[in-house]
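Of the protein chains in this complex, one is absent; all others appear in place.
Order as written gives the chain letters A, B and C; numbering starts at 1 within each chain.
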Amino acid sequence: MSEPHTESSARAGLAFSRELRIEWGDCDPAGIVFYPRYFAFFDANTAYLFEAAGLPKHELVRAYDIVGLPLVDVQAKFMAPSRFGDRITIESAVAEWRRSSVVIEHRISREGRLAVQGAETRVWAGNDPERPDALKVRPIPQEVIDRFTAR
Amino acid sequence: MSEPHTESSARAGLAFSRELRIEWGDCDPAGIVFYPRYFAFFDANTAYLFEAAGLPKHELVRAYDIVGLPLVDVQAKFMAPSRFGDRITIESAVAEWRRSSVVIEHRISREGRLAVQGAETRVWAGNDPERPDALKVRPIPQEVIDRFTAR
Amino acid sequence: MSEPHTESSARAGLAFSRELRIEWGDCDPAGIVFYPRYFAFFDANTAYLFEAAGLPKHELVRAYDIVGLPLVDVQAKFMAPSRFGDRITIESAVAEWRRSSVVIEHRISREGRLAVQGAETRVWAGNDPERPDALKVRPIPQEVIDRFTAR
Partner (left out) sequence: MSEPHTESSARAGLAFSRELRIEWGDCDPAGIVFYPRYFAFFDANTAYLFEAAGLPKHELVRAYDIVGLPLVDVQAKFMAPSRFGDRITIESAVAEWRRSSVVIEHRISREGRLAVQGAETRVWAGNDPERPDALKVRPIPQEVIDRFTAR
């Protein structure tokens, strides 16, 4: 369950935040969230962030002929475990725009305390016309960037 | 994202319904939901249904010394695929109470049309005191059943 | 970890069997396999079964212009739980060929005892040329069926 919020962050850019309940299937035999699940939460929040900017991923894929925004680098720090039934908040925002990549920061908090912090670096990539099954990185259109910063 | 609802169904028992967005990671290379994900949705909805009855699973586990409600049988029919970004509604209710098991029906719809229908049969089970790592089925307390039907 | 085997079953058709270790992330806070994971095992075994028949799914998709073999019905019975570190065997075979669908039976055993039994009904489906985002069921080519029964 989640309550989505779209807001301006201190970074003066668009941020997206939602609340989520930790489900039974998110947790492992130690009773805490199985850590790959946090990355599924990050991945979904990135899509919701782009949607909040007026760029839903499925339109993005069609409009710009890209395969999505494949990850090239990800980092996360885990400060506190979460358990089945916990309500967490995931807040995401663009930390940096580069020529053909973007860094998205994610902050998961529980009861007001930071529990997980992560950063995804994603590239703007389409299929390579010359090499089947390979991807080709392209410059991010300025109009895309503007949708995050112009607000 | 979801908007939970608690309501009385035509079965005159408690029902639980929530809306959910299909996420990128829920889908497979055919672009449709990878079917095991529907069972994760069912499993979570069963927990939300019990919570709506005033019996959150983590309290249930503690109060009745059970390990949860392990599945013994599940069935599902898939009428229509769902895709990334789709909004689906999952409605769940108890279809039948038996001595030590319960049948929970799940109905997933999209744009008002039934897309997936499923039924889980779950048992009320604790750890077997005489056989480590084995489960022992027990009768479901009447007070548990009453919470679903007394409304 | 798995050791694949291809063998003729009592049904006189092709069967595929592999051994698999239950991993930490397959299990829930009760310490047993989170049941949707079994369906991921089934789904993968169906793909391996077709591959053993000389029809790897990615070639199948290209050669016959289908989206895969979407599920229309699935059933499973759970007799015994499995836990982290357990070695299970998943054996799969076609139980029935129909005009445009196929029933695949899966049997998961642990230490020689049947633990989970399931049946998937899948359809031979391509994209509907007249309705975007819809699927169209087609007859299964006899040459596909022959690969399972001619051995």
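We adopt the following convention: a contact is a pair of C-beta atoms (placed from the backbone, for glycine too) under 8 Å apart; a residue touches a chain by one contact, two chains touch by 3 or more.
Predicted model only: the values in this text are computed from it and were never measured.
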Given B:P29, B:G54 or B:P141, the residue that touches the chain left out of view is B:P29
Looking beyond the chains shown, say which of A:R18, A:R37 or A:R107 touches the absent one.
A:R37
For chain B, residues touching the missing partner are 24-25, 27-31, 34, 36, 83-84
Under the stated touch rule, tell me which residues of chain C contact the chain that is not displayed.
1-4, 18, 23-25, 40, 43-44, 47-48, 56-58, 68, 83-85
Touch list for chain A against the chain that is not drawn
28-32, 34-37, 39-40, 43, 67-68, 70-79, 81, 83, 133, 135
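Here is the rule we go by: only the chains that are shown with their structure count from here on.
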Counting C-beta pairs in contact, which two chains come out on top?
B-C
Chain A and chain B are the same sequence; what rotation (0 to 180°, nearest 5) superposes their CA atoms?
180
Indicate whether more than half of the residue numbers at the chain A-chain C interface occur in both copies; give same if so and different if not.
same
CA centre of chain B versus CA centre of chain C: separation in Å?
24
Length of the line joining the C-alpha centres of chain A and chain C, rounded to whole Å:
33
Note: chain A residues in touch with at least two other chains are 24-25, 83-84
